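Below you will find the structure I want to go over with you.
Every protein chain but one is kept in place in this view of the complex.
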Amino acid sequence: MRRGLMAEFQGPDALAAAIRALRDEGYRRLDAYLPLPHRAVEEALALPKSPLAWFVLGGGLLGATVAYVGMWWTNAVDYPLNIGSRPAHAMPAFIPITFELTVLFAGLAAFFGWAWLCRLPRLWHPVFEIEGFERASIDGYFLAVDARDPRYAADVSMRRLTALGARRVLRVGEEAPA
Amino acid sequence: MRPTRRDFLRTLSAAAAAWGLEGCLQVDKGQIVPYVRRPPESVPGRADTYATSVEVDGYGVGVLGECHTGHPTKLEGNPLHPASLGALGAAEQARILDLYDRDRLRALLHDGRPAAWDAFLARFGARGDAPWVRRAGEGLCLLLAPTASPLRARLIEELLALYPRASVRFSGGDVARWEAARQAFGEPLEPRYDLTRATRIVSLDADFLADEPNWIRWSRDWAVRRRVHGPDGEMSRTYVVESFVTPTGVAADHRLAVPGNEVVHVGAALLGALAQAGLPVPIAARASLERSAHRAWAEAVARDLVACRGEVAVFVGRRQPVAAHLVGIALNAALGGPVTWAPSPLLGAGTAAFDAAALVDALRGGAVDTLVTLETNPAFELSPDLGWATAAAKARERVHLAYLPDETAESATWLLPALHDFERWGDTRAYDGTAAPVQPLVRPLVAGHTPDGVLAMLAGDRAPDLRDRLARRWGERLEAALPRGVFDDTAAAPAPRRDVDWDAVARALPSPAADAGLVLDLVRDPRTDDGRRAHNVWLRELPEPVTKLVYDNAAVLAPATAARLGVANEDVVEIRRGDAAIRLPVWVLAGQAEGAVAVWTGYGRRAGGALAPQHGVDVSPLRTGREPWIVPGVEVRATGERHALATTQPHRDPHGRPILLRRTLADWRADPQFAVAQNTPPPSLLPNRSDVPRTQQWGMVVDQTLCTGCSACVVACVAENNIPMVGKAQVRLGREMHWLRIDVYDGARGPAFQPMMCVHCEKAPCEYVCPVNATSHSHDGINEMTYNRCVGTRYCSNNCPYKVRRFNWLEWHRGDEDVLRMHANPDVTVRARGVMEKCTYCVQRLRGAEIEARTGGRPIEAVPVTTACAQTCPTGALVFGLVSDPGAEVSKRRAELHAYAVLNEVGTFPRTRHLARIENPNPDLRS
Amino acid sequence: MSAPFRPIADTWLRVGLGATVLVVAGGPVVLWGYMRSPLFTTTGQAVDQPVEFDHRHHVRDDGISCEYCHFDAWRAAPAGVPSTDLCMNCHSQVWNDSPLTEPLRRSWFEDRPIAWNRVHQVPDFVFFDHRAHVTRGVACETCHGRVDLMPRVEQVATLQMGWCLDCHRAPERYVRPPEDVAVMGYTPTIPGARIVAELDLRPPLRCSGCHR
Partner (left out) sequence: MTTPPGARLLVGRWDDASLTDKLLEPVQRPAPASRAVLLVTGLGAAMLFATMGYVFVTGIGVFGNNIPVAWGFPIINFVWWIGIGHAGTFISAILLLLEQPWRSSLNRIAEGMTLFAVMQAGLYPILHLGRPWFAYWLVPYPSTMSMWPQFMSALTWDMAAISTYFTISLLFWYQGLVPDLAAARDRAQSDRARRIYGLFALGWRNSAWHWRHWRRSQLLLAGLATPLVLSVHSIVSMDFATSKLPGWHSMIFPPYFVAGAIFSGFAMVLTLVIPLRRLYRLKAVLTPRHLDLLAKLTLVTSLVVSYSYASEFFIAWYGGVEYEKYTLLTERPFGPYATGFWIMIVCNVFVPQLLWSRRVRASTVALWVISILVNVGMWFERFVLIVTSQRADFLPSSFGEYTPSLIDWMVFAGTISFFLFLFTLLIRFVPFVPIAENKEQLH
């Protein structure tokens, strides 16, 4: 959010109620900032399902393939040696590493997928410039309305937020930050 | 180690390479230094073999020396030499290390100061200023180690011709044996045994398979009659009467443990039993039988011997007194076995020249002006009661020729550096009289001389050319003999058959034994050649065959004796006789004769190289000239102190596990298939890729019936494979490095040996656990160890059921100087710290043979190749070869019914098979 | 309270992360290349010798075969650097007063060997046998390159294990008839596979073939 309104609410429930109300009124570009994960808030925002599970699946499959094919190629194709008279393509013996690399790649996908979906790391963001925003990680419950929202109209929206119980409402991005 | 610049750069670049950081460091690849004038026969990188011979107790043994670019690295027995037939013992194998001993004398010392040989000549040469030079040698006395060298005999003759009043004497010698022969036959003869014709062998305290002169040949011959191919085969029977458990005692079918002083009584009882059986022996011997505690034993043995009359050989050990040797002569004569008598090849044998007491008397009387001791060490070897030190001090000049600064060297006025066996010219004579040339394998590393050279110089030769003298002694025969290593047809003919003076035998029969109390049995340590090789680390770290002790000697006690004295292993006891006492740690050994303490001699040296004085206790305070070996009436008491001993095998109880299979021949006949189950691989889900018959499959067979535990194989392996020695402390930690070990397990019928090295499992458990492919299987059945790939997880050792893998816990080669590295076999990698190693079937030899075969267009079967251990085994207990070649000896032995796989049930498919130990006990005897 | 970071911080962060990724991922690649480069393998570095010996002259101008001096290669593991007496076979007659051959004469008359600088060195744990190669159709040229064109000899092949395995795995790509091994600039006429079959070549791929 580069420009818009930021309203602070009393708690997660008030925040969720406000979001629901605004969405009912047709607001779409809403975002919330709150110090804990809260299902009601997320549901109210109607956030889409996270695609992370697909990333993880892809990572896992990639890991399994890399591991198994790698072991098969190195030990049975590229330089097959007679090791204890066992078959060079030692399927059961390849399972543990295949499993471990599945988990490893899937885990990396989960972590880096999360970072990518959240666009992290990003040390500076306009919202950090908002006075009192640091309380978002302590006890601040913020609702942000993006100026690009179809229903956005600075003054109207501001009043509407106050009416919904916001303790205070701030304008964001009016004075362009340096 | 004093690191050289190259070492430093190499280490640096290795470290840099390891981290991929080599950068701009210019690698110094070293230099190649070719000859200026290349000797026509030399091929760099290929070993040259020269035949020579060495003296063991004065008797010659033929050896082949393997030399790499001029320095010898490995010895093998000379197959053409009758005392070797290709085999060598541990002590002989280890002589190669002496050559590179950093403690050897390097320069002539006069009164402790370096001097030139010219100074020596100026004093003792033909126009020297020594007083005896002008007095026909009066006052000159020479003491030599026993020798049979024809060249030395001639040089002594020359010297005596020049100085007729000089006296030449010898140290050591089997004086009792010669004396007994003199009494029985009128001449100091020595027995000659043909064990290939002996089906019954009786040993009265004779370790004839590991220590008596000619033991290597006797082991070979003994094996001929001992080896049994199947349940319907025949094998000889061996009885041993002894105190300490010797390798011969372990290999025997019956071993009667009695203190050393009772051996003669058992012998006499046996003679009595023969008399009882009607053989023409002094009837007086029956008295010995009747009062013997071992009467039943003697009678049963006698019945067996009488039944095999004509095929019996009786040995009497060199520790035994004259009476025992006389009894032995009588037994041999009565039983008429393959034993003949011949004059000893040793110079002066049976004469006063060997009388040490007379020598000391002469010295004490001041009759000796100049005492010359040549490669003999009387200051340590003679019993202290003779008073050598004070007597020798009366000689004005004491000239001593020695390889190492030994005890005698300490009081020498002239100390002459000796040349090593492999730096000299000369000759030897074997036990059977066969002469053999001695030729150098390497140009002398020091300006030294041999006894022959010193004799020649004393006789007036200013610059003795021994090769020339040898040529003069042997004439044209020398050139023919040098490449072969023997002078053909020089064996001595046996003396004409002579009747035994039975009266002498009857006189020698022992009177009833008084209770001698506890008997101290001093036992020669064949490993260090009675202390003469105590400086040689290969021999000091070689486990004693039965106790598996290294470095130290110990008071070996039977369990019952130890219990009576209230002592256990490593407790220090004091052994006292009169005023003299020594303190020794105890080692309890089942099988040791009760009522006797056995102690190895040759320990506790006071000088003789850095290692010689370390570890062990000198027993000589309890020794006397009269009783040099068997000391009755000693007191033993616990002191409460402890002394740590190092053994390579702390556990000997097989726990009933079928590891060392042993059967009597009779049992085998009853159950011919007893080993088959142990030779049938257990079922497995996995295919055996090595099972596919292919050309060229190597394998080994270990015949446990024939293994005498002599440990020659162990030292041969050390020499061939650059195996490091680690020292007593590390052995105590369990870190000895021998690839080949000889396990000993106790059993109901006494202990038995099991040589154990990597058995090259076809389904090797070590291989599949290595994470980096450092150990893998070759197409020809070798379990390969690639040192340079090893990262040292030691997982392979964990998973080896045979525990034959050895790990380089530390940098064992730290401290090796360049000259010491010269003994290393250049065909084998010297392992750095942190890598695993193990028996490779001497793969360097096999690959060499393979290249030889492939480049020469010959089949591999046609290239003679074997492992170092199998090559040197005196009894042929180790057989190596191509198991894929049905005609090969190893294939035939492998197919025998008593072949089995050790730990067969673990499913490792060992390529090396063991043959069950077959014993042939007398059915009339219980043990 | 103001924001903890300025917007430029993100730029720095990206640069830092990028550099980290570059080092972590690129480091091994650089190392991979370095281990194969002449910097590490010392290929292509002509080595100075105590005698200015020119292979071009001896091989090309004089037509001396490799085997004349390096005859050990046909019968032993090391190829051998000739001893002084071999050089003196000719140089006692020709160029016997040239300053270029002075080191030879000094060596000969003072009985002091010439210390040649090594060009090829394999580690101590590698047991390479020339005989097993040159008598079995592996040419001098295959490993040592066109020595006949080198004024000072340089290492051509990496002598790394992977390089050895290239040929041991597919000898037919490299072998020639054994009588032609000393030929320089050889053009193959017989298919390698036929030579492999005729000579029954089975180069070892097991470890003890080279490591003992």
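We just call them A, B and C in the order they show up, numbering each chain from 1.
Criterion: a contact is a pair of C-beta atoms (placed from the backbone, for glycine too) under 8 Å apart; a residue touches a chain by one contact, two chains touch by 3 or more.
Bear in mind the structure is a predicted one, so any value in this text is a computation, not a measurement.
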Please work out which displayed chains the absent chain touches and list them by label. A, B, C
Hidden partner chain, residues of chain A it touches: 11-13, 31-38, 41-42, 45, 47, 50, 52-53, 56, 67, 70-71, 74-75, 78-79, 81, 83-84, 86, 90, 93-94, 96-97, 99-101, 103-104, 106-108, 110-111, 113-115, 117-118, 120-125, 127-128, 134-139
Which chain C residues touch the hidden chain? 4-5, 10, 13, 28, 32, 35-36, 158, 160-163, 165
Considering the whole complex, not just the chains shown, which residues of chain B touch the missing one? 15, 18-19, 649-657, 659, 730, 733-735, 741, 743-745, 754, 756, 765, 768-773, 789-795, 797-799, 801-803, 805-811, 832-836, 902-903, 906
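In this section, only the chains that are shown with their structure count from here on.
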On a CA-centroid basis, which chain has its centre farthest from chain C's? A
With chain centres defined as C-alpha means, what is the inter-centre distance between chain A and chain B in Å? 80
Report the inter-centroid distance (CA atoms only) between chain A and chain C in whole Å. 58
Using Cα averages as centroids, what's the distance between chain B and chain C in whole Å? 47
List, in ascending order, every residue of chain A touching at least 2 other chains. 79, 81-82
Residues touching two or more other chains, restricted to chain C: which are they? 206
Taking the touch rule as given, give the residues of chain A at its contact with chain C in the complex, in rising order. 79, 81-82, 121-125, 128-129, 131-132, 134, 177
Contact residues on chain B for chain C in the complex? 17, 20, 22-24, 27, 29-38, 43-46, 776-779, 782, 784, 786-789, 827-830, 840, 843-844, 847, 851, 854-855
Can you list the residues on chain C that touch chain A in the complex? 1-10, 13, 17, 165, 205-206
